[in-house]
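The complex is shown incomplete by one protein chain, all other protein chains being positioned as in the whole.
Coming up: chain A.
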Amino acid sequence: MPADPLLRAWLWLIFLSFGSTLVSLWPWPPALAALAGGLVLGLAWLKARVILSRYLGLCDAPAWRRGFGISLALFCLLLLGLYLAPALA
């Protein structure tokens, strides 16, 4: 991996974007739809964290980075719950 944190962040974002597209295109059996949804939202959370940390510079403000990370994780869990609600009903 390159030493430049900005270049590394960009490469991570490209890798994670391809990862989430591949997960969504994979023919998951219906029983594993929850896992696929969780993976897609988990990758989205990771991408958001990279943007906040490196593009927006929160890597130099750890308390704020942690706060944004936790808030976004809770939001992604809410989205996952809403996504899974029809299967659980």
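To be clear about the criterion, contacts are C-beta pairs under 8 Å (C-beta built on N, C-alpha and C of every residue); 3 or more make two chains touch, one makes a residue touch a chain; residues count from 1.
Convention: contacts and distances are computed from a predicted model.
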{"item": "Record-based protein name (UniProt) of the chain missing from this complex, from \"Cytochrome c oxidase subunit 3 family protein\", \"Ribose ABC transporter permease\", \"Bidirectional hydrogenase complex protein HoxE\" or \"Gluconate 2-dehydrogenase subunit 3\"", "value": "\"Cytochrome c oxidase subunit 3 family protein\""}
{"item": "Given A:Pro2, A:Pro29 or A:Pro86, the one touching the chain that is not displayed", "value": "A:Pro86"}
{"item": "Chain not shown: contacting residue from A:Leu6, A:Leu35 or A:Ile70", "value": "A:Leu6"}
{"item": "Chain A residues that touch the omitted chain in the full complex", "value": "6-7, 9-10, 13-14, 17-18, 20-21, 23-25, 33, 36-37, 40-41, 43-44, 47-48, 51-52, 54-58, 60-61, 63-64, 75, 78-79, 82-83, 85-86, 89"}
